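A single protein chain has been omitted; all remaining protein chains appear in their positions.
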Amino acid sequence: MGYENVTQSLTKVIEMKNITKKFGDFVANDSVNLDVFKGKVHALLGENGAGKSTLMNILYGLYSPTSGEILINGKKVDITNPNIAIEHGIGMVHQHFMLIKPFTVAQNIILGREPISKLSVLNMKKALKDVKEISERYGLYVDPNAKIEDISVGMQQRVEILKALYRGAEILILDEPTAVLTPQEIIELIQIIKNLTKEGKSIILISHKLKEIIDAADFCLIIRRGKHIDTVVVSETDEEGLASKMVGREVSFVVAKDHKEAGEEIFSIKDLIVKDNRDIIAVNKLNLSIKKGEILGLAGIDGNGQTELLEAITGLRKVESGKIMINGEDITNNTPFQVISKKISHIPEDRQKRGLVLEFDISENTILENYYKEPFAKKGILQYNNIQVYAKELIDKFDVRPREESKMARTLSGGNQQKVIIAREVSNNPDLLIAAQPTRGLDVGAIEFVHKSLIEQRNKNKAVFLISFELDEIMNVSDRIAVIYEGKIVGIVDAKDAEIETLGLMMAGGGNK
Amino acid sequence: MKLKLKELRKTLYIFATEKTIGFTLISIFLGLVVGAIFLAAAGFNPFQAYWVMLLGVFSKPSYISYTIIRATPLILTGLSIAFAFKTGLFNIGAEGQFIIGSVAATAAGYFLHLPLLIHIPVVIISAVLAAGIWGGIAGYFKAKFGVHEVISTIMLNWIALYFQNFLIYTKGFQKPGGETSYSIQPTANMMILKTWKQSEAGREWLLQHPFWKDLLRTPMNWGFVIAILMAILVWFILNKTALGYRLRAVGFNKFAAEYGGINVNKNMIISMFIAGALAGLAGALQVVGVSHKVTLIAAMEGYGFDGIAVALIANSNALGCILAGLLFGALKYGGTKIQMFPVKAPSEVINIVIGSIVFFISIPKLIKVILTRKNKKEGTK
Partner (left out) sequence: MIETILSNIALIIGTTLMYSTPLIYTSLGGVLSENSGVINIGLEGMMVIGAFAGAAIGYFVGDPWIAFIGAGIAGGLFGLLHAFACVTFGANQVVSGIAINFLGAGIALFLSRMFFEGATMTKSIPLDNKMPRPLNGVFPDGSLLNIIFDNQYATVYLALLMVLIIWFFMYKTKYGLRLRSVGEHPTAADTLGINVMRIRYLAVIMSGVFAGFGGAAMSLAIVSNFRPTLVSGHGFIALAAMIFGKWKPQGALLACLLFGGAQGLAVFLGQFDFEISTQLISMLPYVITIVVLIGFVGKSAAPSADGIPYEKEHKN
């Protein structure tokens, strides 16, 4: 039927016309048009860095556009700050939640629009009542007195949605809302979205996940490198169609990988118990083993003990009890230094916090674990010539750009930063390579590169341990898949036989042992 | 004309915003302007005042020597703080480490009786070790108990101060009748040509050579040379050695350092030890070169706090500390000259100048904004 025909009879609540946004020479949005209709879900699809968030930040008043105009309910508006956006009934749920952790749910919801009695004294009684009222009205149940730092990510997202509704939002922007959710929670979220549209709310759904757009959205605007590509009616297209528009070429969802018989067991964990920062048990009697020449994927939702498990293996966190073995050697409670010397390498979860010294240049970063060894240092004196030669070699081999070893790590793009880390870790020639969230925030090209590197490592008969919150990635790359839930492995399946539904169920704790 | 202005602004912009010497020089200039405004507002002629300062620093060999003597401890405390900064720690404790260094030097210089060539090194080494341990304590508290080094070093400063006063009132150390310690043995004295210049032959020779006479009037000593060597050594350690790599990695990102197998706690203690040792060296050199004893102190003398400013002006660069220390020494010594006839202005204007320099250094964006105001419409990233 076509977009024009379908939308003819609908009420436009938002029109963004020819929006252009430049940061210096960089064009983040280039003449983008977006219409949003009452009671409908409009998806915004594009890769990381395509300019989706920029466009929404403009609508929400966090950025002002370089040119273009915005109409709300047919009237031209000038949204110079979030207050004005809120007044126009726009609410936004950011990808990185904008919640104040030590505050309670209710305090977060009312912040900025606090019910008060005399002398600006907070009226928490009224606040609690108001929060309860809207949470019941939309079926978004939360405990208003719980502190944010104590509730789950899914709950935090509800708080974010409630925050917008509390401010009377008619149009809700959801920025990558499913990135942190379990498959079941995603289903719930889609139900919440449907409830909201039934009440006449309009939703803008920002995503780079095709499946949920198909499931939840009515229309979809595709942008690529800041450019407006197309607006489509979702019911008239499919995943492949959306994907090729998003990336600009045909994409295959399958990672090229030959079958390979795994070798003997090289790494094992027995009855491991680890506590988190709050002294609560995060890894609870976990058992796991990895063989030579296989990629073991660890599926699970954020916060089920993955971080603590990794830190325990790599010596960054104390093990309460249990055993970690590699090559027949016990490495429980070893220091990071000892762990590295036992031929374990680690691509860390947070590359900017752990993986790189951003103020060091590329070459200095390539020797982070080996700086004191020959040929990089002799008698405690750094040998810069040798370091440079080595760095150049890695830059070439791993295609790091720019090809200058003296570039500060901070100035590299996320993908190239990750390449530096992978180059360093793989070049240590580890027996076990741990890769935590290795593709988070990377674009398609870089993701392919990372996956290829992991598979290469496996093909060299090395063990690879992949931890990811992206179930697709786990399913595509791994040979075997272990599912972690509340600090325990609740199931291990062969990747060939894995089904998304069963994995999803296990990730939510519904698995069989 | 307009084009030229634009060009000039562009050059200035690059000069000022690259976080280089250019930016520092502009900050120093602006600091002097602020000082001039204060002087002018108070009815003094700022040009005259600055001219007198300049003469007061450069016009006689002895003035230059005094400036250098003033600068020496500041270079070292500046190095101490810069070194700690480079490794991610804020050493407010240089003040106390200086005190411990000078006390230890005095004790070793007075109680030990050693031959000339051995005594000075022994004195300096004991001071450096004592102050290093004093600094290391703060590092240890941080590593072991998570006590913030800013608090612990502030407390340690006062403990050091009262410790020195305690020793000064201790029999055997206190010079009877005074609020000072005994002076160090002549073998521990590092003043240049000390005995010769008081000898008959020396005095006679100097009478005929006014330049040398004026120069040697001052307690000229080898301290400045040692300070420069230390700056070079610190620069070398930080930039050219595996130890320096480790320390810098911990300073820039202790999480990445830990991940890379570097023992963060150990390096924090090492770093505070070295920082303490440098500040202690400043105290030791002050004793063997200038004061030869320690005196009762009622309040902090400021070597450590001035060192913070030196380190900041030097952008924590070890070699920069030499220049910043000299600048500081010149301002402090020259500043005393404007108190006298003919200017008779408060010498405290120097603190205003120094404060303003540091203030401008804290806001590189200000200069950037001033220089790009006209380009604002184009938008910069």
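We just call them A and B in the order they show up, numbering each chain from 1.
By definition in this document, contacts are C-beta pairs under 8 Å (C-beta built on N, C-alpha and C of every residue); 3 or more make two chains touch, one makes a residue touch a chain.
Keep in mind it's a predicted model, so treat the numbers as computed, not measured.
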Candidates A:Asn33, A:Ser67 or A:Asn83 - the one touching the absent chain: A:Asn83
Residue of B:Ser65, B:Ser181, B:Thr218 or B:Ser356 touching the missing chain in the full complex: B:Ser356
For chain A, the residues touching the chain missing from this view: 23, 60, 62-64, 81-83, 86, 92, 94, 98-103, 107, 111-114, 116, 119-122, 163
Absent-chain interface as seen on chain B, which is shown: 38, 42, 90, 92, 141, 145-148, 150-152, 154-159, 162-163, 165-166, 169-170, 298-300, 305, 308-309, 312, 346, 348-359, 361-363, 365-366, 369, 376-377, 379-381
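Basically, only the chains that are shown with their structure count from here on.
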Centroid distance [mean C-alpha coordinates] between chain B and chain A, Å: 48
Chain A contact footprint on chain B (complex, rising order): 240-246, 248-249, 252-253, 255-263, 379-381
Footprint of chain B on chain A - complex, ascending: 22-26, 66, 314, 316, 335-337, 339-341, 346, 348, 353-360, 364, 368-369, 371-372, 377, 380-382
